[in-house]
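Encoded as structure tokens, here's the structure I'll be asking about.
Of the protein chains in this complex, all but one are displayed in their positions.
Right, chain A next:
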Amino acid sequence: MGKCDIASAQQSLTIRHGASDAVNTAGKRQENGKSNGVAHSWSKRESFEQAPMYVAVLTYLGFGIVTLFGYFRDFLRAVGLEKCHLAQERDEQKDFVPLYQDFENFYTRNLYMRVRDNWNRPICSLPGPEFDLMERVSDDYNWTFRLTGRTIHNVINMGSYNYLGFAENNEKFLQPVANATKEYGIGVCSTRQEMGNLDIHQELEELVASFLGAESAMTFGMGFATNSMNIPALVSRGCLILSDELNHTSLILGARLSGATIRVFKHNNMQSLEKLLKEAIMGGQPRTHRPWRKILIVVEGIYSMEGSIVRLPEIVALKKKYKAYLYLDEAHSIGAVGATGRGVTQLFGLDPSDVDVLMGTFTKSFGAAGGYIAGKKELVDYLRAHSHSAAYATAMSPPVARQIIRAMKCIMGLDGLTVGIQRVRQLAENTRYFRRRLQELGFIIYGSQDSPVVPLLLYMPGKVGAFSRAMLERKIGVVVVGFPATPITEARARFCVSSAHTRDMLDKVLCSLDELGDYLGLKFSRRKCTQFELDS
């Protein structure tokens, strides 16, 4: 702690949040205000550094040139000089409303196809800390692929959501799952409300409720469907949903399906949220000015594209002041943050009963599939009767439920071993180490220091493809993300740190990143000193 720390704290108080800072797809520039009375240490722990101006200019230049070539190739295809590999209208339909002329199709044809070999790579082992890839080549610039038959072994996996390392095939740990398969079979062949309510579901739900510190919980077979099918059961027309700018598609879909009015507040910005709350309460519903039946604030624990953690204490304070309800989607944060893996409520030291609807998925930290919703008993009982997922979707498969039970018992320590808590601590240590070293190397990283999701900014479209291919050559598998999942100027590589990664693996990855950062020119960060210390 010293002069460096104070200077950098000043700097971080005026750092604008990355997502709303970049020019969004509508072309308008948005800015957050300075951070308000949040605890000083929390504003220091998040960073969304902006890249130098020339990077944005060059990114636009790159996109512009490739777009021009896109128009050129479309012209060649239209004239007939080149064969079109994608879907096209038939000759008789050429006078109809065009189907394939919108920007998304143009983008897919002319930019995505050229670098398509970096996604959907076939994997032929379990997605642990290291995995095997099938080698795949393309003879016609990514329009078709063929497998060469060789396997690339022991590629370091920096892309799977395997936060606590439960994607493993240790026979001893998986014995309960095998027993459940023998006892129950795989399929349930019914919905929860009909004949699909098994005793294993009961056991799982009680365990989930005690894990989270909630009164009661209900589990569903699919994580995405948990959000999209249960938000319509909780709110409907006449209610207001205040949703964060960067919420996941499942939340947006659920909100739209419900028919409630949706208002969006800037990412993690409490002034924006408070302004919306005030306006909602003063103004009421749009034309009639009647009070809203319900106001639901929908946020996520960790935002997976930014790596930022929600400002939960402030949102809970706002919610109590304005009498709104809070829906917290802990898909990435459950099991991954918090001293014993209980999620963001434990990270901030809050009471879980402050959050009205605790939602999460079992896909990320528990190595299974499915989602849950927890909260007061009345809420969960209502959902058991009224949720679309309970009424129409098949119940969770028993081996999957058994895997979640064993993973949760492992984390809670109920199986008598300390493996679970060791993994939680190892993840926290790996996260801090990885983030600190990346910042020291000079890359721009987004997000909070505690988040195991680490987005590394690449910006330019050419570098996105080059980065992914170069990392694969060095036997490291990364996920790169560009438009439309991120703003068009902020393409990034997203690393997911796992507790199963050893220090050697992380060092190997960091070493390759160092080399590639110099070779490709990715070290844009202008920070001089490290602000964050490894407290171990």
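Points worth noting:
Quick note on the criterion: a contact is a pair of C-beta atoms (placed from the backbone, for glycine too) under 8 Å apart; a residue touches a chain by one contact, two chains touch by 3 or more; residues count from 1.
We adopt the following convention: contacts and distances are computed from a predicted model.
A single chain of the complex does not appear, and UniProt lists its protein name as "Serine palmitoyltransferase small subunit B", one of "Aldehyde dehydrogenase", "Serine palmitoyltransferase small subunit B", "Coatomer subunit gamma" or "Alpha-1,3-glucosyltransferase". For the chain left out of this panel, the touching residue among A:115, A:280 or A:383 is A:115. Within the set A:69, A:119 or A:392, the residue that contacts the chain not displayed is A:69. Touching the chain that is not shown, out of A:71, A:103, A:119 or A:141: A:141 (per the contact rule at the top).
One chain of the complex is left out; on chain A, the residues touching it are 58, 61-63, 65-66, 69, 72, 111, 114-115, 141, 460-463, 465-466, 519-521.
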